[in-house]
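The complex appears here without one of its protein chains, the remainder shown in place.
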Amino acid sequence: MMNRQGRKSGTGGIAAGEAPETFTGHSGLDHVEPLIFEIGDNAKTGVDLPAPGDFTPALGGLARQQPSGLAGGGLPGLSEPEVIRHYTRLSRKNYAIDSGLYPLGSCTMKHNPRLNEKIARIPGLSDVHPLQPISTVQGSLKVMDELAHWLKTLTGMPAIALSPKAGAHGELCGLMAIRTALEARGDARSLVLVPESAHGTNPATAALCGYGVKSIPANARGRVDLDLLKEALDDNVAALMLTNPNTCGLFEDQVIEIAEAVHAAGAFFYCDGANFNAIVGRVRPGDLGVDAMHLNLHKTFSTPHGGGGPGSGPVVFSEALAPFIPLPEVVSDGEGLRLREHPGDGDRSFGRMTAFHGQMGMFLRALAYMYSHGADGLRQVAEDAVLNANYVLAGLKDVMSLSYDGPCMHEALFDDSFLKGTGVETLDFAKAMIDEGFHPMTMYFPLVVHGAMLIEPTETESKASLDEFIFALRSLAEAAKAGDTARFAGAPHLAPLRRLDETAAARKPILRWVPNSSVEP
Amino acid sequence: MSGIKISEDHEWVSLDGDTATVGITDYAQNALGDVVFVELPEVGASFAKGDEVAVVESVKAASEIYAPVSGEITGVNAALEDQPDKINQSPLDDGWLFRIRLSDAGEIDELMDEDAYASFVAGLK
Partner (left out) sequence: MRYLPLENSDRQKMLRSVGVSSIDELFADVPEAARLDKLLDLPLHMGEQEVERRFAEMARANHCAGDGPFFAGAGAYRHHIPATVDHLIQRGEFLTAYTPYQPEISQGTLQCLFEFQTQVAQLTAMEVANASLYDGSTGCAEAILMARRVTRRNKAVLSGNLHPQYREVAETITQFTADELEMLPVSPGEPGADLAALMDALDNDTSCVVVQNPDFFGHLQDLSGLAEAAHAAGALLVVVVTEVVSLGAVMPPGEMGADIVVCEGQSIGNGMNFGGPYLGLFATRQKFLRQMPGRLCGQTEDAEGRRGYVLTLSTREQHIRREKATSNICTNSGLCALAFTIHMSLLGETGLRQLAMLNHQRAVELKAALARVSGVSVLGEAFFNEITLELRAPAAPVGETLAGQGIIAGVPASRLYPGDPALENLLVMAATEMTSEADIAALAAALAEALA
């Protein structure tokens, strides 16, 4: 059977349900892989270590008994080739940017350059302890100083805290500085305003900072309703947390009026910088009246997502907040660089976010990315990211339902009204994309539209790649409307596994392997 | 089940003497989807009308249950700990959540009867 692109069909002429059942349970390149605990052995090891010699231990009588843990299940090991095969087989069950377009809106799944990985592994920069004498780490401090300079220049903000470990940690850092600044002027406030389209981390962070949260509705154009915002602003509001471009993929075109209103009320303007990729090199948040903004280095600056981390979330600050930012901080004292790690007399820093100095391994990767692109390349990144998103928008708007009129910034938001009456649910539509070879877009977020589908292609995609993606989505949308529901129900059909039972997982959580099934953890 | 009263938060209340049994409506369980976990109040705890008293969770959502009337908790449906799906299968019966001894009997009259609730729900669609 030939498909609509004139290629041989993916199942080689055999319908999915008709493939022969294999004797092994494996399926070609896709192997059923047991858990390490089911194939390993407590006596087996994949490392050769010298045997400890004769000596008198000084463990104070607290030696560990073997084998350890629940029911003496221990920690099974394997030889090196077995470990490599096990994890290689597992890796092949993952979708990744390296293998295809990854259109998760609000996640900026861009290419992760391998040069970054090479740089992060230079022994002179990686094999360095965080508490070595300062005279021995001038190179590492220079990296931090350079990164700080680039990020401050790109955002037009005068101060920076590098240490936050991820975006949400950066949000907390920003809000803590705001609260400390307010308290320093004797101004106890209790509320943070958050647009209803915000990431969940925003309200969660505000709560952790001791603030109540008030949601601000969007207007009909998908932006913050300025009138409602002004109504909500009073001397009890500590800050507005606003993502810009927002999570509908739109630039908040009244951002300057918003900032002015926030400042007039004596509050601070926190910007969630998750979507900085859309404007890097073209707009400086410092010119928009922003007081604090975190930067997700794993989004805009290409550090790898790694299956969910580690992130890195430096925060840039305005002059008004600069005195309150956390330690440590790299400073230059004329003879070289040093780390200010402890507050001095009269210091107004709010404290310390983490042990040591932040995600240095990510700083190296992000700086390597910035050097590679330069001022010109970074601006091109924003332009290509926005162009790609608008190209997708233009290619789909007649068959899918666009939530707000374009142009969009780096991501395009659709809702599920085009599926109304087709019998195809949003989730089914997304899962069918897997069969077509794509990771689904972000679904059901933001919460401001019904059945949201948020597509962020990033600048990483070529025109050919976007054309294929558009073709796939158009075909699916047309199939749904034509009543071809079988392709959607129960999709994906061609992934390593079929749909998983999340209800059962949550009702009776099994969160670890248990050595002997008769033992309940 | 007859004679129940229903709140705008989709909680039904069935009064027996001074004690009411409380659960969520069929409409609510349907909107929530498969219930996977229920957090119930402690027996003996007191709540004012509108206080958060329990949480009903599905895979993708957590719904706070607000006290439809004020009073003291006299019993909870412990069977839900192991079988939260009773809320989906039998929201008005086996899936009840807790019993509460009313501190203000008049509050029950502020709730809707079944007909009023039916038109309330129709208005939501």
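Going by the order they are written in, the chains are A and B; count residues from 1 in each one.
The rule we apply is simple: contacts are C-beta pairs under 8 Å (C-beta built on N, C-alpha and C of every residue); 3 or more make two chains touch, one makes a residue touch a chain.
Note that this is a predicted model, so its numbers are computed, not measured.
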**Q.** In the full complex, displayed partners of the excluded chain
**A.** A, B
Q: Return the single residue from A:G53, A:G186 or A:G334 that touches the missing chain.
A: A:G53
(Q) Across the whole complex, list the residues on chain B that are touched by the chain not included here. (A) 37, 39, 57-62
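In this section, only the chains that are shown with their structure count from here on.
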Q: Please work out the Cα centroid separation of chain A and chain B, and write it as a whole number of Å.
A: 38
Q.
Can you tell me which positions in chain B touch chain A when the two form their complex?
A. 34, 36-37, 57-60, 84-85
Q: Would you pull the chain A residues touching chain B in the complex into a rising list?
A: 444, 502-503, 506-507
